[in-house]
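The complex appears here minus one protein chain, its other protein chains still in place.
Chain nomenclature is as follows: A, B and C, assigned in order of appearance, with residue numbering initiated at 1 for each chain independently.
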Amino acid sequence: MAAIRVGLAPFDVAAELAALTGDRTDIGGIGTFIGIVRGTAHGRSLASMTLEHYPGMTERALVAIALAAERRWPLQACLIIHRVGRLLPGEPIVLVAAASAHRQAALDATAFLIDWLKTKAPFWKKETFLDGTEAWVDARETDEEALARWGATPTPA
Amino acid sequence: MAAIRVGLAPFDVAAELAALTGDRTDIGGIGTFIGIVRGTAHGRSLASMTLEHYPGMTERALVAIALAAERRWPLQACLIIHRVGRLLPGEPIVLVAAASAHRQAALDATAFLIDWLKTKAPFWKKETFLDGTEAWVDARETDEEALARWGATPTPA
Amino acid sequence: MKILYFAWLRERIGCGEETVALPADVTTVADLVSWLGSRSPGHASALAPASDGRRIVRCAVNQDFADPETRVTERDEVAFFPPVTGG
Partner (left out) sequence: MKILYFAWLRERIGCGEETVALPADVTTVADLVSWLGSRSPGHASALAPASDGRRIVRCAVNQDFADPETRVTERDEVAFFPPVTGG
């Protein structure tokens, strides 16, 4: 079961994981990753981070990423939740989770989900600094490198 | 900050992660792994799993594992919670978490924590099957192999 | 054709969505970028390649990532945006 969600609302990790596993007793481990807004960028203090996305394509991309993980590993469930809009430092941005009978599959799939999401889902971050200036975040080459670990074609350049 | 806990009580993942990060705004990502009691073992239905441990040595071992992770990766926080006593299928056994400014460090440290815990902390699992029979779980060689990824000396054989 | 712009492309062009009537000789994403670039200085600036010739702007056709060679028709939804930075 792959579940994805995009929205403004915060998420409760415990409730999300409980919903993901339900009454199943065939899950041996759940890996998760939570991305959080940091309070500084390039040594400057952040007031907020604003997430823009491409409605429609975002959901398609997240479903495709979740299904790709389910094809690569024997997962009982996998989850991607990504927030959009204005977020403050310390607030969670994204939650990915992968549940499997075996821990290595759960851990590997978790890393895969976040690596793919960072390069294949249409989100853009804008930083607003305490001094009022704004800047769009640059894509990092290390994200494309992380993709290569999964034998993935980089996003068209 | 390394936090470890061993006990009978269940844990609330959301509350544990909130306590781990507190008001910090220098954390960019948190990796977690939750181990769960599966309902079957060797094709037989499980009634419960009983976790025995070596009080005193367990806490020492978990602290040593958490500190080893903090030496290897730039972590803002790391957490190990391990339950003992009788657990039912579907119940969580263990929670490990690692928080870092960067996602790769958080993910790698999470895998390291659970791999090391599986081979270096004095816990033993006994399975009680629905038919009333009991069996101690055998250590798996794959756990020692997972350790080798971290360049670790296997536990004395 | 419906065209969408996101992030700093949207800001530089000054709109997030426009509907255009496609000239007959625009048949690929590369053609579309050239043609859109002639519509305003904002379009030209937003859609220009980097000084080293590297393509900065990414494109999706009907919500799938696309290449300069991807073919486009009047009925497609085409989006232009910077490299993604979510997660």
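As a working rule, contacts are C-beta pairs under 8 Å (C-beta built on N, C-alpha and C of every residue); 3 or more make two chains touch, one makes a residue touch a chain.
Just so we're clear, the structure is a prediction, and the values are computed from it rather than from any experiment.
Enquirer: Going by the stated contact criterion, tell me the shown chains that border the hidden chain.
Expert: Per the touch rule above, the missing chain touches B.
Enquirer: Which of B:Met57, B:Leu88 or B:Ala148 touches the chain that is not shown?
Expert: B:Met57
Enquirer: Give me the chain B residues in contact with the hidden chain, please.
Expert: Within chain B, the residues touching the omitted chain are 35, 51-54, 56-57, 60, 82, 93-94, 114, 117-126, 136-140, 155-157.
We take it that only the chains that are shown with their structure count from here on.
Enquirer: Centroid of chain A to centroid of chain C, CA atoms only: how many Å?
Expert: The answer is 26 Å.
Enquirer: Please list all residues of chain C that touch 2 or more other chains.
Expert: 87
Enquirer: Would you please write down the residue numbers of chain B that are in contact with two or more other chains?
Expert: 103
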